[in-house]
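Note that this complex is displayed minus one protein chain, with the remaining chains in position.
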Amino acid sequence: MMKELKEKIVQRIKANFADAAEKNDFNYNRLDFTVKKETIPSILFYLKDEMGFIHLSDANCVDWLEEGELELVFIVWSPKDKIKIFVRTRLDRDNPVMDNLDMIWPQLNTYEREFREMFGVQVTGLEAPDEFILEDWQGPPPFRRDFDTAAYAEKTFWERPGREDAQDVRETIANRDGEEIPDFAKKYSR
Amino acid sequence: MEKKFLILQKNTQDKMREKATTLYIGPQHPGITGNMMVKVQVEGDTIVRARTEVGYLHRAFEKLQERRNWLQSFTLLCRFCVPEPDPVEESYARAVELLEGREVPERAKYIRVLMLELARMGSYMLWYGGQSGSLGLYTIGQWTVGDRNYILDLFEELTGGRVYHMYIWPGGVRRDLPEGFADKVLRTMDYFEKRLKDYDDLMFENTIFQKRTQGVGVIPKEKAVEWGVVGPVLRGCGIKSDIRIDDPYEVYDKLDFIVPTHEGGDIWSRALVRRQEIRQSIRIIRQVIENMPSGEYYNRIPNPFKWTLPKGDAYARTEATRGEVAMYIVSDGSIHPRRTHFRGAAYVHGITLLEKILIGENVADISAIMNSLGVCPPEIER
Amino acid sequence: MVNDKNSQKIVDFIQNWARKHSIWVLAYGTGCGAIEIPPTMTSRYDAERLGVRGAATPRQADVLLITGYLTVKTLKRVIRVYEQMQDPKYVIGFGSCTINGGMYYDSYNTIKVLDKYLPVDVYINGCMPRPEAVLSGFARLQKRIAEGRANGAQQYKDNLEWYRANQKKIIPNWIMPEYNW
Partner (left out) sequence: MSFFDLNGTLKPLTALKQFGKKPHTISYPKESKEAAPRYRGLHFNDLDECIGCGNCSMICQNAAIDMIHIDGIEGKKGDSGLRPRIDNGRCCWCALCVEVCPTGSLSLTKDYLYVSEDPDSFLWTPGKDNPNGKEQISFFSTEETSLNVFNRVPMPELEGKERVKSFAEVVLGYSEAEARAEASRCISCGLCTEVCPEHMHIPEYINAIATGNDADAVRIIYDNNPLPEMCGKVCTRRCEDVCAIASRGEALAIRWLKRYATETAATAEITREIVNPEIREANGKTVGIIGAGPSGLTAAYYLALRGYDVTIYEANAKAGGATMYGIPKYRFPIDSLDKQIDYIKSIGVKILFNTKVGKDISFKEIYDKFDAVFMGVGFPDAWPLGVDGDDAKGSMQAFRFLYMINSGEKVDVGDKVVVVGGGNVAIDAARVSRRLGADVTILYRRRVKDMPADWEEIEGAEDEGVHIVPQGIPIKIHKDEKGHVKAVEYLKAKMVPDERGGRPKPVAIEGSNTVIEATSVMAAIGQMGDYSFLPEEFTDKIKIERGRFVVNEKQQTGDPKVFAGGDAVNRTADAISAIADGFRACKAIDEMLGKK
């Protein structure tokens, strides 16, 4: 039942959006579509207006630092079919630009503000104050993978002294028995 | 005479528009829910424009989770939304299980439902206090928040913590029910059933409460889903929507309970929905206690230091008192999450929705409206 | 008469005794710690027995509760609130995160060591501190007031420059009124 329904949805989407690559191997009520970023507004509109996926459950950004891309994930839910669809797209990490989508769902405005602030995504046509969560933030977009929050915290804030006598167990034992851990092995030490 | 009056009226209106004042509500707990600020422009005492400002509670959990391993991340979860931490823990645990394909023992599922429903009750007790307190009815809060301690006592006995339980984790729950716990739960439920009558007398039967809430903070039914309204707020608009029924998780599909709805979309209907949900929670808890199977309560995870999840992502939704909350996790196959994202109901309710429905309302009702929407700022900013 | 050392002592004693029994708390919960304040204030634990009760505005309040972590954005507001409060005033630090960062020790947006920015009179350990702990925190504060040792505000006045420098280090855009210190 569910399988047929999913199959039907896939057929319909594929018929309308040629570039949509589906992933349909979940054993629960979920479907994934990966599309080009230009297709995002039209596919979301289509899902919402034509196919009954009227509830935007979540919108997300994932930083794939190694691949040089940011992934946007929109999760929509159909109260009628009881299926959630993940719509994904990838943006160039160095120049991430997306279109404003808050005419589809007004709450996307908030998500977009967060993408802009936390991931440095430029949203063309977004009308909202510049600052969302952070205030007077001067560092890079903090949710990007290359922003090291621990290093920043150490640099910016104080840490209470008194814990300098801490020792490393592995090191203590190695020192005691004269073991020399080679450098290439150290990444496997804990 | 007639004409003169009209001119006078128009002049006054113009003057008022010129005098539109900006008020800053907050950041000191505008709705007894957490720190955020609502910047409103008022004419007289009518709101013409509202802007929210959040960020006072931003701890960057999602960033911190990237530095912690899959098990360590679990301890951060209960801090996402303090009044009701368990749905967050549950949705994370379920997302991890979904991604890993880990089975959860039946007993654990029942215990989880018990936790979730107790948390729902505890959260609604706090809501009673907040909702009535925001209208000046402080006695109810004294009672409900005081009585909420009996639920927290149960939590303390089961999990070892009053507020932060850290109990529902991937694979099941942390500890089995202690001896005699079921009886204690039932006794507490008996007590609450008796007390609910008192709350009704003081709150729902109270003219002040009725007059201050009926027709206030109305959400149009036809727009509700599109605007992202979820949970009791959506049910207060007359739309039957509950994740426990629509996208059932744990053992909710085996339990018998009603999803109450009320037409109207105002604070009053939302309050009525919540009032009935407490009774449904008690009903669910009684069923859970009755049907609790014996057996394992935990499907052990491997050594947490070397526990990796397969590549991919998972999304698990849970019905909390504020509405749909969900956890989105992405794994790149390592011991750390690649990214986690918490979808809180307040993220939508507290910003775009609030800004919309505050317009035309009275300044004095801001707090009550925020409370009725379940705006929980720590959930917005995480 | 005031110059007389002994009478000064008596005046102090009476003053401290009075202050001790009316510690009004500013209703500004800054972090997750705020969740245990309602139970403390309501019927089960009833903090009002100790003279602890909420105050609506900084001007009326004696105690500022820093109930947990402070984000940089909140810190700015908290400093302002603290400076608006009138003497006598005290600060209670709630939970681990006010002491050494707590579980947010590596977060880029929360401060770790509260007493670098505000003078703290009493710390309550816990995450969350339960109402009993909160009450014992108040009891400790009362004791210190009675002994005349809760002098955080005086410290703040004396070391204002130092505090200011610390505060300004993490609040880059310092547009704040200077209260007359």
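The first chain written gets the first letter, and so on, giving A, B and C; residue counts start at 1 in each chain.
Note that in this section a contact is a pair of C-beta atoms (placed from the backbone, for glycine too) under 8 Å apart; a residue touches a chain by one contact, two chains touch by 3 or more.
Just so you know, these numbers come straight off a predicted model, no measurement behind them.
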Can you list the shown chains that the hidden chain touches?
-> A, B, C
Given the contact definition stated above, which residue among B:175, B:240 or B:311 touches the chain not shown here?
-> B:175
Consider the whole complex, including the chain that is not shown, and state which of A:19, A:67, A:92 or A:168 touches that chain.
-> A:168
Per the touch definition above, residue among B:259, B:301 or B:363 touching the missing chain = B:301
Chain B residues that touch the omitted chain in the full complex = 68, 71-73, 75-76, 139, 146, 153, 156-161, 164, 166, 174-175, 178, 198, 201-202, 205-208, 210-211, 298, 300-307
Provide the residue numbers of chain C that touch the chain removed from this figure.
-> 43-46, 49, 93, 96, 99-103, 105-106, 113-115, 120-127, 130-133, 135-137, 139-140, 144
Just the residue numbers, please: which parts of chain A touch the chain that's not shown?
-> 160, 162-163, 165-170, 172-174, 176-179, 181-182, 184-186, 188-190
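What we mean here is this: only the chains that are shown with their structure count from here on.
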Among line, ring, star, complete and other, the chain contact graph is complete
Find the geometric centre of each of chain A and chain C from their Cα atoms only, then give the gap between the two centres in Å, rounded to an integer.
-> 39
Centre-of-Cα separation between chain C and chain B, whole angstrom | 30
Taking each chain's mean CA coordinate, chain A and chain B are separated, in whole Å, by 24
Out of chain B, which residues touch more than one other chain, so two or more?
-> 55, 58, 60, 63-64, 67
Where chain A touches two or more other chains at once, by residue number | 134-135, 142, 147, 149-150
Touch list for chain B against partner chain A, complex = 51, 54-55, 58, 60, 62-64, 66-67, 98, 225-228, 230, 241, 246-247, 305, 313, 315, 317, 324, 326, 328, 330, 338-339, 341, 343, 347-348, 351-353, 356, 381
Write out the stretch or stretches of chain C touching chain A in their complex.
-> 72-73, 76, 99-101, 105-109, 111-113, 116, 169-173
As the complex stands, chain A meets chain C at residues 134-136, 138-139, 142, 147, 149-150, 152-153, 156-160
